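One protein chain omitted, others in place.
Up next is chain A:
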Amino acid sequence: MSWLPRSTPIDGYPTKTSDLQSETEDVLVSHLPREDTPPVLNKNPHLQFLVRNLVQGFPARYTSQDASQPWLMFWTLQCFSTMQVGIDPNNKQRAIDTILSWQHPDGGFGGGPGQAAHLLATYASVCSLAIVGRPGPKGGWDQIDREKIYKWYMSLKQPDGSFIVSTVGEVDVRGIYCLLVVAYLLDIVTPELIAGTAEFIVSCQTYEGGFASASHPYFAAQPDEDASPHCLPFPRPNLGEAHGGYAFCALASWVLLKPFLPEGSSLNINGKRLLRWLVYMQGSEIELGGFKGRTNKLVDGCYSWWVGGEFALLEALGITGHHDRSESDAHTDGNDEAWADVDAFKHFTDSLFNRKALQEYILCAGQHPAGGLRDKPPKNPDAYHTLYCIAGLSAAQHRVFPSQARRRQLEEAWASDGELNDRLRKTAFVEALSWLEEEGTSKVIGPSSNRVNATQPLFNLTATHTEGIMSHFYHQTVPRWIPTKAP
């Protein structure tokens, strides 16, 4: 190769951080894409890796994830969905039975049978059921005890609008994200459930623009246990620095909560600062354009999704790579639906991050030759990195955005059944399902067989699985969407 990208400048002042950075660059540089051979997604070895884990089981080193069994299931199943692979009815049923054995008698799902219910485990269980489940006896969906989940959720609620992840557990934005996704999917969002939660999310944004794990509601221990704690007005102090994983959870939570803010609310996150921080998480050419999770840390395949997946979420805040601003405005309030979306296609040519480079990182550095994907070479693959590399590849290949035309179509099709909170339920349903993939604009690096499915960016499920489970719990028929091809 004649051309080598430049190393990260160290200003003649090496420190531990820059040493580690240089060592990583030395490794990554040997994985640079070759000009003569386009990078290939080795689907077969990855599928073998996944099938082995699913059917034969996980080796003993996964004992450290014994309390995350729903995650092992979700990571594996969602990989299949994203890689366009179906699961046979027998294994589907085994998956359903396994997942139901994690349901706690007092509501929610635990990390395994007999384990305490946990917000994260509940997300992974319910999303797994969205993939393999169905209505009816033994189908998984109707065996979810929604009333108990709701009661349990309310028992976890804190005065500052946050939630602890389990009884006597910790507070962080991962738990809130997981709670909101499940509440959306199962149709159990209520004003009481989400009161104060948007305020909490906003208070987790740091000066860098990303989000911290949590914020602290007040200063000083309160010796009087009976006194109800008073929350600080903004800003509340952040617990921890801006981090890609927490930023994803916080931003997705914000997008899920925003439709329920009272009209005229001035509450907001700083989108400009968030965007700046997100683009800075992309490593330079010598890092193959992979994403890192924090300033001055190393690139890692899982942030392909946690950070790379956030750009789609920004679309919901009107922050977009659309070239023509006036067109996107027209698109918002135009009354000719087909026309509006065709127009959007015509004007979309760009994104806000380097999609090509991210795909190259995943394909050239993220794939383990023996199957499965990883943090970075020379590390071993694992179930977690396999999904989030594949999901990141999906985010880099497709533009997914909330379509106004689809939204109107869903609103018109909504069948009111006079239930309490009808408007709120309708909002949740429409918000979740209005995400569309922009047809004909996917940017696949390498052969077309590298293409993976688009995912709904809020939940990390395919549109089909999202529609399936939501139409069931909301008792709605999802109108068919006929995509208008770009001219």
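Just so we're on the same page, a contact is a pair of C-beta atoms (placed from the backbone, for glycine too) under 8 Å apart; a residue touches a chain by one contact, two chains touch by 3 or more; residues count from 1.
By definition in this document, contacts and distances are computed from a predicted model.
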| item | value |
| --- | --- |
| Protein that the absent chain corresponds to, by UniProt name, given "Cytoplasmic tRNA 2-thiolation protein 1", "Protein prenylyltransferase", "E3 ubiquitin-protein ligase NRDP1" or "DNA primase" | "Protein prenylyltransferase" |
| Given A:238, A:367, A:460 or A:476, the one touching the chain that is not displayed | A:238 |
| Touch criterion as defined above, residue of A:30, A:44, A:64 or A:448 at the omitted chain | A:64 |
| Sole contact to the chain not displayed, among A:357, A:410 or A:454 | A:357 |
| Residue among A:72, A:390 or A:478 touching the omitted chain | A:72 |
| Chain not shown, touching residues in chain A | 8-13, 15-18, 53-55, 57-60, 62-69, 72-73, 76, 91, 94-95, 97-98, 101, 110-116, 118, 165-170, 206-208, 212-214, 216, 218-221, 232, 235, 237-243, 273, 275, 279-280, 282-285, 289, 294-297, 321, 323, 325, 350-354, 357 |
